[in-house]
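Notes for the one structure printed next.
Yeah, one chain of the complex is gone here, protein chain that is, but the others are all in their spots.
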Amino acid sequence: MENLSPAFITTFEASERALTTEHLDVLYGGTIQKLFDTSLQFKKNSITALIGASGSGKSTFLRSLNRMNDTVATVNGKIMFHGLNVNQANINVYELRKSIGMVFQKPNPFPKSIYDNITYALRADGEKNQQKLATIVEESLRAAALWDEVKDKLNQSALALSGGQQQRLCIARALALRPEIILLDEPASALDPVSTSKLEDTLKQLREKYTMVMVTHNMQQAARISDYTAFFHLGHAIEYDTTTNIFTNPQGAITEAYIQGSFG
Amino acid sequence: MSKKDTENLKDVVNQAIDSQQVVHVKLKDIGQKDVDIDKLTRPSKETHQEYWGRGLSYLAIGLIILLVGSIIGFVGIHGLATFFRDHVNLWQFLSSTDWDPTSGPNHVGALVMIVTSFLVTLLSALVATPFAVAVALFMTEYASKKAASFLQSIIELLVGIPSVVYGFLGLTLVVPVIRAIFGGTGFGILAGMLVLFVMVLPTITSLTVDALNAVPKHFRQASAALGATHWQTIARVVLKVATPRILTAVIFGMARAFGEALAVQMVIGNAVLMPYNLVTPSSTLTSQLTTQIGNTVMGTLANNALWSLALLLLVMSLFFNILVRMIGKKGAK
Partner (left out) sequence: MTEHQKDRFATGVIYFLVGIVVILLAGILGNILINGLPHLSWHFLTSESSDFQAGGGVRDQLFNSVYLLVLTTIISLPIALGAAIYLSEYARDNWITHLIRSTIEILSSLPSIVVGLFGYLLFVVQFGFGFSILSGALALTFFNLPILTSNIEESLKGVSATQREAGLALGLSNWKTIRGIVVPAALPGIITGVVLSGGRIFGEAATLIYTAGQSGSLVDYHNWNPLSPTSFLNVMRPAETLAVHIWKVNTEGIISDATAVSAATGALLVLVVIIFNLSARYFGNKLYQKLTAAK
């Protein structure tokens, strides 16, 4: 049996933490445990990469952070956000998700115009000022580095965009709600190399304003854009440190084997 | 890790980290908003929306359940009144051919209708099944895509033709032909069966097509690779695998035939006479209901006796339903 206890887990000052999990367990169907006793702290205005093999629990962990797993799994433990445990029954998950946005593996724009894709949630939220909506659309698209490519076709269907553009639109759509944290679930896995590099540039820019947690299968990508990296194995967070340390000086034997195998 | 590997890796990572150049873009309006932590513990517009929306969908489904419950309840109460209030003997109801409810509780025997209903249903399904299976096999195993989809749309169209139109065709085409060949009136089980045959044929066919399409392609390929002829593949593999679902298709067809009212009523003759052959007028449960319910007064024995026929129809439709389920379960094993 491998030793699955954490090799090293970095911590931050309370004032630096954007989000913290304490002893998080995730169970499917009440019996199948996918995540064990995970306690991680995420630093403000940084990109944290979650790496590990398929089935290591990293996606499960990520989706628990904004309560997207509620209907399919039981999540035990605490998720601390601004001093509040948001993993409680009385928490308003809709408001929570407006503060903790999410971008998915496969680009999933709505079958609506580019403009409506970005404004839909805002209008549902009661924003009626057209001027303000137009400003937000432009700013979000600029922030997602998509403005120049789509500014002349905002009323066209979002489904006509390329995969990479669609994914950046999904980021713009999340940004429009002015979240604090953005969760990214393998955002580049369905994209070609050029689109991927554009997406990575976008994420690097956004670090200035947002805290990002990103699941990725791509080690080079984790190395290129993340500040911190957490390594998951069989549902356990094995090691969590600066990206440089994880890749060049891993403490755990499993981490080292995984990194070495991945870089080949 | 060897020393050299580690050095290489460090290079890769350092290069990668060096390339983390940040292009500055001004983010004004869409920077992060200060989180109002109180909001997270209070119900919001979305909470209410969810409450009402979920409520509406529950209401709709509740309405349907209430509906089915009340249909069964109402028909049950009226249908059972014959036995509990008018004290008709259940066995007599099921086994006597004496149907004259206006003359009193000793004349409530539904055997003629029961026998006729079952006969037209079984005969029409029996005749329709080989045709339906042949057409379905043709569509899935022999025909080109184009021919298959053409047949498919014709079959869909036939499912959609109103039953009174079939009844009318039976009345103007089938009945005269039977009269010419066999004499008599031409009305009877044979006419009813022929009309129902045409009506259930598209139903059974399209469900059989689904059944055959559900057989995985590699079964056929494996069989063909073993040198089996096309027909051997069909008979030993395709039909064998699809049998439970084809049976289900036949039962769906029978359920449709058993419950069909107007088309049958138009050609069956509507005389409560035991059918000793296929070309004398008779009466089914549905045809008796259709023609007589308007001639009786609510609450009388004659009326209740008709509701008992309706209850029998309902019970049979439940029975067909259960049968389909049982076959489905067995097929799944």
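Should a chain be cited, it is by its letter among A and B, assigned in written order, with residues numbered from 1 in that chain.
Rule of thumb we're sticking to: a residue touches a chain if its C-beta (ideal position, glycine included) is under 8 Å from a C-beta of that chain, and two chains touch if they have at least 3 such contacts.
Model, not experiment: these values are computed from the prediction.
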item: Identified contact with the non-displayed chain, of A:A73, A:L177, A:I225 or A:I238; value: A:L177
item: Omitted-chain contact residue, chosen from B:T41, B:S103 or B:T172; value: B:T172
item: Of B:T82, B:S124, B:S163 or B:S223, the residue in touch with the unshown chain; value: B:S163
item: Absent chain, residues of chain B that touch it; value: 46-47, 49-50, 52-54, 56-61, 63-65, 67-68, 70-71, 74-75, 78, 130-131, 134-135, 137-138, 142, 151, 153-154, 156-158, 160-165, 167-169, 171-173, 198, 201, 229-232, 234-235, 255, 258-262, 265-266, 286, 289-291, 293-294, 298, 307, 310, 313-314, 317-318, 320-321, 325
item: For chain A, the residues touching the chain missing from this view; value: 66, 68, 94-98, 101-102, 104, 106, 108-111, 120-121, 124-125, 156-157, 159-160, 170, 173-174, 177
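As a convention for this text, only the chains that are shown with their structure count from here on.
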item: Whole-Å separation of chain centres (CA-atom averages), chain A against chain B; value: 47
item: In the complex with chain B, residue positions of chain A that touch it; value: 81-84, 86, 90-92, 94-96, 99, 125-126, 135-136, 139-140, 142-143, 145, 175-176, 178-180, 201, 204-205, 207-210, 220, 223-225, 243-244, 247-248, 256, 259-260, 263
item: Contacting residues of chain B [partner chain A, same complex]; value: 1, 5-6, 9-10, 12-14, 16-17, 19-25, 27-33, 35, 37, 39-47, 50
